[in-house]
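The structure under discussion is supplied below as structure tokens; questions concerning it will follow.
For this view, one protein chain was removed and the others were kept in their places.
Here is subunit A:
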């Protein structure tokens, strides 16, 4: 999995010492991160650590104030989410992925609808849209009874998967996932992580934003830890164990308290 890591120039996205200020508030400072094809880079941090600011920079919603942001080795400043999409970076937001009342197939192609015919008869290629949606979801292992059902009737996990399948289908090279498992139960989280791994196996570079080190460690190849807007650590999977990752996320003095509580809970159960 780490074969590509040897060749540093192969990074799809590379952030070096990136900072972002909102007025005099430091939202992000000196954060570096790299995303390689076929790998999952996890960004871990508690609430307010700067995860959403980071995601907004990569997605093209905000621009960085300092440092460099390179796509395929070329330094870039993204002007809009559309430009990010055109450069192969697709972002799946926690709540913003879909329009609940619209059918699954309309959601799947929203913003990039295929058309057929010309002039006034230019129309949606409904047949292709329906069939592609069904086939692409099936490929990811979701067997929908009816692609016409409103996407709001799917479970949270399924909706995430539709959004991931959509990004894969539209040729994204980099997939940015904002807390895909945050609102999900254990089983649904497992399903979503399976699709994240499937996207990785399809050759995409994945940025997985999460505050759950257990989920991150299951699928991640690299881990970037954020704390209060600054980088608190960056590790390859081979360099760090789950315990240590959790320890670093919890951090310093808070950790003793946490491990104490955890041990009590474990012995209580056993």
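The rule is short, and it goes like this: contacts are C-beta pairs under 8 Å (C-beta built on N, C-alpha and C of every residue); 3 or more make two chains touch, one makes a residue touch a chain; residues count from 1.
Just so it is clear, contacts and distances are computed from a predicted model.
Looking at the choices "Cytochrome oxidase maturation protein, cbb3-type", "Dihydroxyacetone kinase subunit DhaK", "Carbamoyl phosphate synthase small chain" or "Xylose transport system permease protein XylH", the name in the UniProt record of the chain not drawn here is "Xylose transport system permease protein XylH". Touching the chain that is not shown, out of A:154, A:191, A:226 or A:240: A:154 (per the contact rule at the top).
From the options A:91, A:160, A:181 or A:210, the residue with contact to the unseen chain in the full assembly is A:91.
Within the complete assembly, A:101 is the residue of A:66, A:79, A:101 or A:262 that touches the hidden chain. Touching the omitted chain from subunit A are residues 81-82, 85, 91, 93, 96-102, 106, 109-113, 115, 122-124, 126, 134-135, 138, 143-146, 148, 150, 152-156.
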